[in-house]
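Apart from one protein chain that is not included, each protein chain of the complex appears where it belongs.
Per-chain numbering from 1; labels A, B and C assigned in written order.
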Amino acid sequence: MAHRKTAPLTPRHAGSRDISLTIPVAPEMEIVATAQAAALGEYLGMSRDKIDEVRLALVEACINAFEHAQTRDERLHLTFRMGREDEGADWLEIEVLDQGKGFDHLRIEPPTPEQTFQGKRKRGWGLQIIRSLMDSVQISSGDWGTRIVMRKYK
Amino acid sequence: MAHRKTAPLTPRHAGSRDISLTIPVAPEMEIVATAQAAALGEYLGMSRDKIDEVRLALVEACINAFEHAQTRDERLHLTFRMGREDEGADWLEIEVLDQGKGFDHLRIEPPTPEQTFQGKRKRGWGLQIIRSLMDSVQISSGDWGTRIVMRKYK
Amino acid sequence: MSDACKVSAQRRGDVAVLWTDGYINNQGGEEIAREAYKQLDSGARALVMNLEKTRIVNSIGISILIEVLERVMDRKGLLAFCGLTPTIDKTFRIMGLAQYASIYPTEEEALQAVSARV
Partner (left out) sequence: MSDACKVSAQRRGDVAVLWTDGYINNQGGEEIAREAYKQLDSGARALVMNLEKTRIVNSIGISILIEVLERVMDRKGLLAFCGLTPTIDKTFRIMGLAQYASIYPTEEEALQAVSARV
């Protein structure tokens, strides 16, 4: 594992306004998780299309953990945070934490449509989609697992 | 407090299929919680009306904790479980746990419509509504807080 | 917050129709009460509340609706509900609101019934 770090296994800064959701690693649980994202997006008054973008990014983060992480606890830990910039822009932040094997995200090559269409490998788009749909994305990973923190402005 | 018990402060039997949700004690967070209940009801294929019953029962349990519990951690801990009886009936169970001051639920007098209409006190219906809308309800409370476990069959 | 209940109203002679949209909690209930009292104060003798765009009324919301109903009854007016989901209907029955107010399936039926009585 390239990024060995001390394992921050609890959510980054568990503020009292955070909402935490733990789901089992099981098919379609990612859709159950999106219900929470949608409810908070609505709470903030986000548009339906932006909520869909957040939901898809969250789906991709969840299925990555389901497919690749081999989590030790067979659970996925989500934290939802809402906040407002000084200039007044509301945001919704979602942290997806798995206690899995981790990966070196800097060494993941971004896929191209050409490769996807010519080649046998059609996968590898999850992180790309997350980055395109969210306003900011931070990934940290190590042998403690993987944490993705992604934010969308209203 | 009438019911002093050793404090079971973690969810009863945290099975790996459980979904846990922690929300802050704050206005309208109960509605955010109902999104989770609705998503799981839909996952089980529950009818829209039954899902509404579960949502309202959950709202009542949440606002009770918000209003009365004086939680030490300013958070409410929800656990969602799904299961199937031997005869094949699916159910959704929701546990609402607060770390508040507790109350003696056996000494709560059920309200009547007559009292409600004649008298000054119009409140006091929350637990009654929960019991009417859910198929089974268990309450335990002590100075560790209050736990309501309620189940609805599909 | 998009969950906040929106209330609108329209006057049809002696009858005021109120429409709600969204979750009726304490704020939603107070919003409805404010509009209801405004209508009563400006001469409405009957209120029809159409809740078809509301899926949840919590017990605090209902307790406020009961206060509105008492105020209407004090003034010898009428209050009718319509457009209730089965769950809201059930809750109104549990709390006894259904004993003192009338409930109709549709706005049309509610309007007809109260218009015949004011």
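Just so it is clear, a contact is a pair of C-beta atoms (placed from the backbone, for glycine too) under 8 Å apart; a residue touches a chain by one contact, two chains touch by 3 or more.
Bear in mind that the values here come from a model prediction, so they are computed numbers and not experimental data.
S.K.: Considering the complete complex, identify which of A:19, A:40 or A:59 is in touch with the unshown chain.
M.R.: Final answer for the missing-chain contact: A:59.
S.K.: From the list A:28, A:104 or A:143, pick the residue that touches the absent chain.
M.R.: For the chain that is not drawn, the touching residue is A:28.
S.K.: Which of A:91, A:125 or A:153 touches the chain that is not shown?
M.R.: A:125
S.K.: Could you list which residues of chain A touch the chain missing from the display?
M.R.: Residues in contact with the chain left out: 28, 30-31, 34, 49, 52-53, 55-56, 59-60, 63, 112-114, 116-117, 122-123, 125-126, 128-129, 132-133.
Keep in mind that, in the parts below, only the chains that are shown with their structure count from here on.
S.K.: So, what's the distance in Å between the C-alpha centres of chain C and chain A?
M.R.: 43
S.K.: Distance-wise, how many Å sit between the C-alpha centres of chain B and chain C, to the nearest whole number?
M.R.: 27
S.K.: Among all residues of chain C, which ones touch two or more of the remaining chains?
M.R.: If we look for residues of chain C contacting two or more partner chains, we find 1, 3.
S.K.: Considering chain A alone, which of its residues make contact with at least two other chains?
M.R.: 43 - these are the residues of chain A that touch more than one other chain.
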